[in-house]
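For this view, one protein chain was removed and the others were kept in their places.
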Amino acid sequence: MNKARAGNYFEDFAQGQVFQHGTPKTLGDGDRTLYTALYGSRFAHHQSDEFARMIGYPRTPIDDLLVFHMIFGKTVNDISLNAIANLGYADCRFATPVYSGDTLSARSEVIGIKENSDGKSGTVYVRSKGMNQKGDIVLDFVRWVMVRKRNEKIAAQQEEVPQLREAVEAEALGRSCPAINVSSWDWSAGGSTARFSDYEIGERIDHIDGATVEEAEHMMAARLYHNNARVHFNAWQESKGRFGRRIVYGGHVMSLARALSFNGLANAFHLAAINGGRHVAPLFAGSTVFAWSEIRDKALLAGRADVGALRVLTRATRDMPAGGFPLERAKEGAPGVILEFDYWALIPV
Amino acid sequence: MNKARAGNYFEDFAQGQVFQHGTPKTLGDGDRTLYTALYGSRFAHHQSDEFARMIGYPRTPIDDLLVFHMIFGKTVNDISLNAIANLGYADCRFATPVYSGDTLSARSEVIGIKENSDGKSGTVYVRSKGMNQKGDIVLDFVRWVMVRKRNEKIAAQQEEVPQLREAVEAEALGRSCPAINVSSWDWSAGGSTARFSDYEIGERIDHIDGATVEEAEHMMAARLYHNNARVHFNAWQESKGRFGRRIVYGGHVMSLARALSFNGLANAFHLAAINGGRHVAPLFAGSTVFAWSEIRDKALLAGRADVGALRVLTRATRDMPAGGFPLERAKEGAPGVILEFDYWALIPV
Partner (left out) sequence: MNKARAGNYFEDFAQGQVFQHGTPKTLGDGDRTLYTALYGSRFAHHQSDEFARMIGYPRTPIDDLLVFHMIFGKTVNDISLNAIANLGYADCRFATPVYSGDTLSARSEVIGIKENSDGKSGTVYVRSKGMNQKGDIVLDFVRWVMVRKRNEKIAAQQEEVPQLREAVEAEALGRSCPAINVSSWDWSAGGSTARFSDYEIGERIDHIDGATVEEAEHMMAARLYHNNARVHFNAWQESKGRFGRRIVYGGHVMSLARALSFNGLANAFHLAAINGGRHVAPLFAGSTVFAWSEIRDKALLAGRADVGALRVLTRATRDMPAGGFPLERAKEGAPGVILEFDYWALIPV
């Protein structure tokens, strides 16, 4: 019995294969605090029980991206320990709010497999679901990763590439958001008076601030999420690798960009869905992350007069302020865009 | 509508102007833990529910300086995002104990304005108040900051400089301290047998230990406090700035010095008031902080036989042990004093 596992390789995955991932996690007050300390998020309903209750939550819900990272993290040991790259995310829906005291677990199903033409690696598509202790699905998303083959001589499996939505349909949004009492919304506490009607499609917002990342921070974050991908932790190994150093977990960039976006999107309180996310270049400790957003679409939610949805495309850059709304991908250590993050956020109407 | 804000400049402030600051915060167990991990504070009633209950608290109160940072942090976005320097604090009173579960919010009023003679910047004085969820004032203090002008051609406003107390009067102390059951004070658990009568006016104490500061630590601290001043986070920008690098939040030094002062002031358990605080030189990551204290005054509290007040002046240094009781200000990266912190601490009689 081989008790320590080196992770799955491309040829270990099969269409329809299901993984029940290890180590469920009970979320608590400490997770909320540490998340704030790592990213500086200031969305009021995540910081204040009073604010959350005033607008209709029983108490502060766990940050949506913290839920995402916790579920994502559990999948790493089975899915992406030998990943060359996290290629993307799609069709990510937040389905049930998560509170301190809830216990999250995760399972994934392989929904697509495609070998690369060089025969050395391939792309694996999985649909991952996060569940709370009652068995309710709290999160559901697709991701695809490029994974090494262990043995390049093993023949390619039959190719299966899933059809993925370009964006989550507006009708599906809002399932993890209770009825919001907009008349009780405290705009001073919220940090801005801008609401649904104040944003226009095509509008661009420079989030101005920059956040420099340290090794201790991204490693503490990834460990908190049970994300054990070696590239984040093992400087000895990575010093011999592609980049010569540890790579920051891509989700860390998502959370930094979301926290920076508070300056401009302060009342866009809830991530209802992630339409897509692409890490177009890696981030390393020592770099400074900036972000800017574009409003791609707006949608009213069927049967709801409390909140509407903004479709936001946030781009994070490294070592390049976002005032010029840069589009160019960071290459070879140069400044530029590292993340394209397309999501639906709810905001009071 | 300009949705992302670059902060207020000198000409945006007017005498009597009031700011209700954003993002209230519910304090929890995680905040207490992280505060301990960042500073190493060992005052027993902040670490042990049992000790706190034994002496008269319902349970461990939140560290006074953590309360201060939480309120201070909320004011930054409106008051000091474009500050050149945090010049000082005065007349800071802790008025109500704060416990895990309390939600803090903050508001500030401009109480003074004075343009600098060069016409490029000026000093803004604000009185900031922190409230809990019941509306009780938990903290009340004055600070003054030097703020840049956006447009140097705008004429100076009428000068108003507030009269500030040199020290909080002893009669006002103790409002946030319940009756202390001194007969139940466990001096072993407290870490020392020294009490009110053991300290003499003029006495100097070298706190001996040194604490080196890392970038990850001071950024996690500032984010925990919702302090979003750019100088702490944005290495890219600061590499082009005055010092060539990020500056540690001044309050971080106050907390380090207070934690170091446990070795010599172990039973001086509660900061009842801050008479004044001056950051006489900046701190950068990589430096080691030392501290020494002088007992400036002693006062018995009217109607209380349980605790007395020591007026302590703690000086923090960088890269200079405090055994010689150094007074000289650190200049241009050289070792020396960086903080003068004058406060009233309560201690069993």
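Some points to look at:
To keep things simple, chains are lettered A and B as they appear, and every chain counts its residues starting from 1.
As a working rule, a contact is a pair of C-beta atoms (placed from the backbone, for glycine too) under 8 Å apart; a residue touches a chain by one contact, two chains touch by 3 or more.
Only a predicted model underlies this, so the values are computations on that prediction, with no experimental measurement involved.
When the omitted chain is restored, the residue from B:N8, B:T60 or B:T314 that touches it is B:T60. Which of A:E50, A:E214, A:D319 or A:D342 touches the hidden chain is settled by the complete complex: it is A:E214.
Only one of A:E11, A:D29 or A:E115 touches the absent chain when the whole complex is considered: A:D29.
Against the chain not shown here, chain A presents residues 1, 3-6, 20-26, 28-31, 33-34, 77, 101, 103, 105, 133, 214-216, 219-224, 226, 228, 230, 233-237, 246. Contact between chain B and the absent chain runs through residues 28-34, 36-40, 42-44, 47-51, 60, 188-192, 194, 198-199, 205-212, 214-217, 263-266, 286-288, 319, 321.
Note that only the chains that are shown with their structure count from here on.
Chain centres here are Cα means. That of chain A falls 36 Å from that of chain B.
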